[in-house]
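One structure below.
Only one protein chain is missing from this complex, and each of the others stays in its spot.
On to subunit A.
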Amino acid sequence: MLRVSKRFLTKNAAVKKTALYDLHVDLEAKLVPFAGYEMPLLYPNIQNHVQSHLWTRKHAGLFDVSHMLQSRLMGTDAIALLNLVTPSKFSKLQEGSGQLSVLLNDQGGIIDDLIIVRERNGFAIVSNASRRDEVSRFISQQIRDRLPGCNIVWEPIENKSLIALQGPTASRVLKEFVEGDLNKLFFGQRQVFPLKDHSDININVMRGGYTGEDGFEIAINESVSPDFASDLLANEQVKPIGLAGRDSLRLEAGMCLYGNELDENTTPVEASLKWLIAKDRRDLAENRLKFNGYDKIIDQLKNKTNEWVRVGFKFSGDTPSPAARHGATIFNNDGITEIGQVTSGSVSPCLSINIGQAYVKNGEHKIGTKHLVQVRKKLFPIEITRMPFVPTHYYKS
């Protein structure tokens, strides 16, 4: 353990800090390197992991997600790029509305999962920190090679913090700070609000998040983000939550983590993200309207030819058991035939049972199917389960 930790603790000049870094230090966060940034894992003097998780489900958690890549897509042909690299439909999307989507490579594999919001002059995008370089390279290359001569500009947004406020009391807290009606901002919508006490400061608020709870992701200038975050934290409903809580919350919500559930060899059909493939983009005659990997993805969609399917599972035995983690093998009930692999797993702080996500062979994925998972040398009974594991509480119209 120490051998590894020593390597990671070595001072690395290239490790970046978000604008909220000093705040994390003041709060005595346990900091870890994550996607090139030094990020809070936990705030041990405030809460332990399970407490921070449960707090977010009952009250409001504040997450610094400034390490994520915020970018903007503009130009008269921006839609042409989105039609090429995503299976979503953006042409009818209203200004201020957004959705989850995926960037697809030529084979239909997922380059990244991301949120894309229509703005007046283009699209605002939030994608994964760990995929920053790959996404930049991919988008530039697609514009250059596939859409030459088109009017498309893509650029990362600098100097903006991204703060997530998540949990059932998040809206009550945020209302105190913004001028305007948050009740009219629904899940998936994004809107600019001036701050009540500082009408010269605008924050860009998107309703949604990565926990399954109602909540917001707030883009705000780095010059004022530390003060804003401190003000939010002064509310007794709000506590800072680190990456540890972020991961267990998203797992319970059945959401994918790039690198665990998603990679460049996995299609949206395999990842059980069929709902991302827009209904009227499934039957296209014209080649120029088809998205990357169209033939493979549509074949998987219509003929169920995909070898693998992402599923949720829970342990079904009565005795306490170790969790099945990333890489654990799933067997048929015979205990011999390998049929899948765990991609994420841990005990669920809300349900107090072991849960996880996995890829299993197509046909072994039906809800209620019983399998076995190997943890170290022992096999434990599991059951394929519907996701999310805990109900979501989105604020929908």
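Note that a residue touches a chain if its C-beta (ideal position, glycine included) is under 8 Å from a C-beta of that chain, and two chains touch if they have at least 3 such contacts; residues count from 1.
Keep this in mind: contacts and distances are computed from a predicted model.
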item: Per UniProt record, name of the chain withheld from view ["Glycine cleavage system H protein", "DIS3-like exonuclease 1", "Trafficking protein particle complex subunit" or "LSM2-LSM8 complex subunit LSM8"]; value: "Glycine cleavage system H protein"
item: Option from A:82, A:257 or A:277 whose C-beta touches the chain left out; value: A:257
item: Hidden-chain contact residue, picked from the options A:20, A:42 or A:163; value: A:42
item: Which residue of A:248, A:369 or A:385 touches the chain not shown here; value: A:248
item: Option touching the unshown chain, where A:185, A:323 or A:339 are the choices; value: A:323
item: Missing-chain contacts mapped onto subunit A; value: 1-2, 4-6, 8-9, 30-36, 41-42, 48-50, 53, 128-130, 243-244, 247-248, 257-260, 320-323, 325-327, 346-347, 349, 376
